[in-house]
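Only one protein chain is missing; all other protein chains are in place.
Take a look at chain A:
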Amino acid sequence: MRLLVLVVLSVALMVVDARFTLLKPVRSQMSLVLMQSYWITDLPQRLWQGVASQFGSRTELVAENEKLKTENLLLQGRMQKLAALTEQNVRLRELLNSSALVNEKVEVAELIGMDPNPFTHRIIINKGERDGVVLGQPVLDARGLMGQVVELMPYTSRVLLLTDTTHSIPVQVNRNGLRAIASGTGNPERLELRHVADTADIKEGDLLVSSGLGQRFPAGYPVATVKEVIHDSGQPFAIVRAVPTAALNRSRYLLLVFSDTRTPEERANDAAQAQENLDAQGGGPIIPATVPKPAAVIAPAAAAVPATAPAATPAKPAATTPVKPAAAHPAAAKPPATAPAAKPPATQPAVVKPAAKPPVSAPATTGGRE
């Protein structure tokens, strides 16, 4: 009798939970207490890291410091070019009346747990509704897109990874803009492109970036690199397998992307405002809070695929910095918002000028003159 009641109750709960949002508050209240268990199970590792960093030897720390300094220098150097490219990109897009100016804010979150079910690829992060996370929000790591938020709890949230079997993301081949849909396979190192024509121009090593077509993910973040393309004459479509660029099962620190809600006009106005401020100060450190992203994706493309987009070419001659683009390449996919908002003043005048000039030569020549 009791069994019957409980079974009926469970079934009713499941139906209500699947169909309506009635139970969401209950769930979030319960999660307030229960999600602590993920935190507790994560504690030993956290403690171990704390101890390790306490007793890390001095030489190790010095070496790490050196490494970080070098990396910082590299990134700073790239930022200089990035800023110029960004401005140029903004201007060109304005000329084209294009609205694809994306200015995203990001926030760092930490992984606190994996989903215990081995057949789903979900993780739990330490930022939740109270931190302003919203449903469907994209999540990145330092190398590319990881997934999206699928469940919100007050102080934690659940992220569905790209490789989950129920997940698909619209992508674009960075080399030629070919669109496709990348679906998860349940294997953390594998995505599959669905319905790619046998004759499509896609080959091994191509970088796939998010196309932004699903209105869910922002455009231009690296998603995966194509690992193999199989043309089977018995199959209606080519089989394309790709490896996610993000370290889906290794990253501990993630970035939550808050997309810009401003309209294109507002963005253009803001950009103009920032430009005026800049002009007024004669090269002050004012810049739109974060650097727009398209330029960030162009940078790795420039190093990986020579001679593609014209805007990518000026990224190569590094006149003002001791940076070698080829060496810098792996880190290039790093989202720009982690970099400092203020850019070095040296490039400011260069940014202002190239507006009227042909885009390709502008930053390169100014860079050469300095």
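Keep this in mind: contacts are C-beta pairs under 8 Å (C-beta built on N, C-alpha and C of every residue); 3 or more make two chains touch, one makes a residue touch a chain; residues count from 1.
Keep in mind that, in the parts below, contacts and distances are computed from a predicted model.
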UniProt protein name of the chain not shown, from "Rod shape-determining protein MreD", "NepR family anti-sigma factor", "ABC transporter permease" or "NADH-quinone oxidoreductase subunit N": "Rod shape-determining protein MreD"
Omitted-chain contact residue, chosen from A:12, A:95, A:108 or A:135: A:12
Hidden partner chain, residues of chain A it touches: 2-3, 6-7, 9-14, 16-18, 23, 26-27, 30-31, 34-35, 37-38, 40-42, 45, 113-120, 122, 151, 158, 165-166, 188, 249
